[in-house]
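Yeah, one chain of the complex is gone here, protein chain that is, but the others are all in their spots.
First chain written, first letter: the chains are A, B and C, and each begins at residue 1.
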Amino acid sequence: MVTTHQMSTAAVYGAGGYLGGELLRVLSAHPDIEVTQAISRTHANERVGDRAPNLDRFADLAFSPADAAVDADVAFLARPSGEAMQRVPDLLERGVRVVDLSADYRLRDPSLYARVYGRPHADPSHLDEAVYGLPELFRDDVRRARLVANPGCYPTATLLALAPLVKSHEIAGPVVVDAKSGTSGVGAEPTSTSHHPEVAGTVLPYGTPEHRHVPEMTEILRRLDGGAPPRLVFVPHLVPLVRGILCSIYPSTGPTGDADRWSELYRRAYGASPFVRVGPTPRLPWASGTNRCYLSLQRSGSDPVIFSALDNLGKGGASQAVQNANLMLGLDETAGLRTAGFAV
Amino acid sequence: MVTTHQMSTAAVYGAGGYLGGELLRVLSAHPDIEVTQAISRTHANERVGDRAPNLDRFADLAFSPADAAVDADVAFLARPSGEAMQRVPDLLERGVRVVDLSADYRLRDPSLYARVYGRPHADPSHLDEAVYGLPELFRDDVRRARLVANPGCYPTATLLALAPLVKSHEIAGPVVVDAKSGTSGVGAEPTSTSHHPEVAGTVLPYGTPEHRHVPEMTEILRRLDGGAPPRLVFVPHLVPLVRGILCSIYPSTGPTGDADRWSELYRRAYGASPFVRVGPTPRLPWASGTNRCYLSLQRSGSDPVIFSALDNLGKGGASQAVQNANLMLGLDETAGLRTAGFAV
Amino acid sequence: MVTTHQMSTAAVYGAGGYLGGELLRVLSAHPDIEVTQAISRTHANERVGDRAPNLDRFADLAFSPADAAVDADVAFLARPSGEAMQRVPDLLERGVRVVDLSADYRLRDPSLYARVYGRPHADPSHLDEAVYGLPELFRDDVRRARLVANPGCYPTATLLALAPLVKSHEIAGPVVVDAKSGTSGVGAEPTSTSHHPEVAGTVLPYGTPEHRHVPEMTEILRRLDGGAPPRLVFVPHLVPLVRGILCSIYPSTGPTGDADRWSELYRRAYGASPFVRVGPTPRLPWASGTNRCYLSLQRSGSDPVIFSALDNLGKGGASQAVQNANLMLGLDETAGLRTAGFAV
Partner (left out) sequence: MVTTHQMSTAAVYGAGGYLGGELLRVLSAHPDIEVTQAISRTHANERVGDRAPNLDRFADLAFSPADAAVDADVAFLARPSGEAMQRVPDLLERGVRVVDLSADYRLRDPSLYARVYGRPHADPSHLDEAVYGLPELFRDDVRRARLVANPGCYPTATLLALAPLVKSHEIAGPVVVDAKSGTSGVGAEPTSTSHHPEVAGTVLPYGTPEHRHVPEMTEILRRLDGGAPPRLVFVPHLVPLVRGILCSIYPSTGPTGDADRWSELYRRAYGASPFVRVGPTPRLPWASGTNRCYLSLQRSGSDPVIFSALDNLGKGGASQAVQNANLMLGLDETAGLRTAGFAV
């Protein structure tokens, strides 16, 4: 086929992990982005097809080593926090746009980063430039960005649920966020927490006394609120599922919340966003493997409760990174992201 | 063996259901109570061993029909709400002690019962006499009772977690109770909610806008508080497990809660209760098949969070009913209930 | 966009069930087939988007009633066996190509159909014309077919695994096929077998003394063998998963099987088939939501064992039906079917 269609090129760091593998999966069906480098410290020089037989489009692509020179329109960094800030300066200098899936560029204040992640920030000069990659809230900024900090899975689910209320100063707080997550968020490395006999028969609260995502969420809520955001009481739980997050969110507004006005706020906030839907009680398979977030506004007695569901590897990770890259590259926001989720 | 040991006798209504089956299972190893009648509308005249090969002690016992004349020291009523209030007057008249596992005698106010359950109460005259069967809170009343209303699974987990605080007026409210439950609470009858493909791949919030257990919990909290109990925001979720409930409980006390004083309140409340343990983050297998409730007091940021875990068929159902019967019959509270739960 | 691209049209019967819903899901991203009718007895006149919020491309399409007049290039019949044979004569007469996902046209002999399904066949005159829709074995026949009998999920997994050996008369038999299936194969209707508490904690063998798929598999093996096919000992088991089938297949060839020759047989059989891969031990997520079947040839001691994995709703159902329709309509065999499966 003769075509004048010009594909953008992409490099994926951490391609041997769960987020990196999901990036390859999503990009394997992308009409406009071609993966030219799949970088993996552990699997360098192995064929992608041997590690991931599900990805037959990349059957013969060899993993590049961690120090490979990257030449691509966009680089996805799906590596643990701490590594991106070592790589970003050089990538930006080479003219490579960056979507970082780690936490390195999510907080603007380097001293807060140091407190939360236990090490100084190695690249504070780019913190102000980094755009928080939640396109439904910051779409225009993402379009212009060279460097996008892709949000964590919990913050994506929580912030999409709370943004319309916080922007309109509808809630005072505290807001209880009780999150239930599948185990793929733990990553590909075995741990005692994710050992099947330990986690398959229980619901496991963790992250007390404070989960690392709380400062990230609070900072974004502050930007939305423009002042004093509601206090979050955030407790994540592992549930015996692999993919998916459901957040049950309890704003302390008491019996006076106005259901109709709230519905209207959400309609206005997300009417133009193809990946956020407000409707009935969500089911995780609807979101599985997709870039969708399903929201539902309900009442428990006279109190409001909001449910928010997404795939932690999808809208909470890899596919949101592709959405960001689409915007940064001037492509259709939904390119490569139109697959529908499962009924079951 | 010649023995003067006198066994008490028991009849189990609803012996073909999950709660009734669990009653038979627990009683099959009870040293002082002997099941003489296993009553089942559906399985009348079948052998218990044919329906439940796990219960080989009862292999040759035949299920009695629903209208069997009961002659026993205690009757367990493990039937849907609405049936117990038809049977209790006659049983009491015959001198049979009753532990009702349905909701029929949990609310003292017949008009509240009518509102919540959608039908008038058929036996209002015994509502005042009925003792709420949470022995850790009402042990002496249970000892003297002819009629015990065995609590629901969610109220047991929630009330044991909140009682020490409410009695001491430590919390104002609202209190968010986010409950995660296995599916056996649905009962043995197939429904679309409990259809495996529908529930196995998700976390399913339900019970909005108001779950039937809320009035029950609120009534007991009112008795404990002596006045205006904290408002509960209670949302149950089905998780892909069979047995077990974990409640994550968020009291709105703000950053001023006093951890040491709270720990002392729980120690004092449950020090003499063999089935309630306060300690680290609980795991559901510890409670599985047992009469135990595991509590844990923790903090999320500066806010308190309490975790409460039990087996909905055990401490949240059948084994608590046996604990109540033990007390009513003057037996050791722990008789037949000493089996330890699983590590995994 | 001005385009001369002509979409083929499709009607989906049984669009409210699991197979019908998966057909809608797959077709929602199909570049060349447009669903013009989603037919559902139960949900007639409801909007698809209200029943299936995951299918937002069809948000505003209304379900048609069961007796709707169908005008489409192809009709997918995803209804229980017994109904297709009532509809097919009329559809063919109207010039509509048919892919039947039920068992009605899988057996050529109407008396065998009557024995297996307990009713006479209502349309024996089309049995000879119907093509068994396993494209990897009968691709040219499918291309020319007006009526395709889409195989069952177990037969697809089993026949793809055994065909190269049976065609080459490599195995005598009996062949043990121990199949493990997720519960979505049960369908959307709740049953006691698929009640979550019953199936989530066990592996449940069923289908003894003879599963309905055995005659189907035996008939196809006979065609491949040209004479006396190996006897199958087929036992399906429900496992606590929603999607996916793994068949472990034990051919009785004894210690003399030649691994190299066998590998070569499979390479030759499936080298040109984009949806069958022979490789390492398969994992069900690789197949999830896709049209892929993963095969692996291994040894247990000196005996051969073959593993075959697919998604019962995908290659074992809806996506294979789309593959058949692609061939019948002269489209690219892989159109709409290129999404990669999950790593986890």
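Structural remarks
Criterion: contacts are C-beta pairs under 8 Å (C-beta built on N, C-alpha and C of every residue); 3 or more make two chains touch, one makes a residue touch a chain.
A quick note: this is a predicted structure, and the numbers were derived from the prediction, not measured.
Screening C:Leu284, C:Leu313 or C:Leu331 against the full complex identifies C:Leu284 as the residue touching the chain left out. When the omitted chain is restored, the residue from A:Gln86, A:Ser111, A:Thr191 or A:Thr334 that touches it is A:Thr191.
For the options C:Glu198, C:Asp225 or C:Glu333, the residue in contact with the chain missing from this view is C:Glu198. Those residues of chain B that touch the chain absent from the view are 18, 21-22, 25, 28-29, 52-57, 184, 242-243, 277, 279-280, 282, 285-286, 289, 292, 294, 338-344. Chain A residues in contact with the hidden partner, per the touch definition given at the top, are 18, 182-184, 186, 188, 190-192, 194-197, 199-201, 240-242. Chain C meets the missing chain through residues 174, 176, 178, 180, 197-198, 201-211, 214, 231-235, 237, 239-241, 244, 246, 248, 250, 252, 254, 281, 283-285, 288, 298-301, 303, 305, 307, 342, 344.
Throughout what follows, only the chains that are shown with their structure count from here on.
Annotation: 35 Å between the Cα-based centres of chain A and chain C. Touching of two or more other chains is recorded for residues 18, 184, 242 of chain C.
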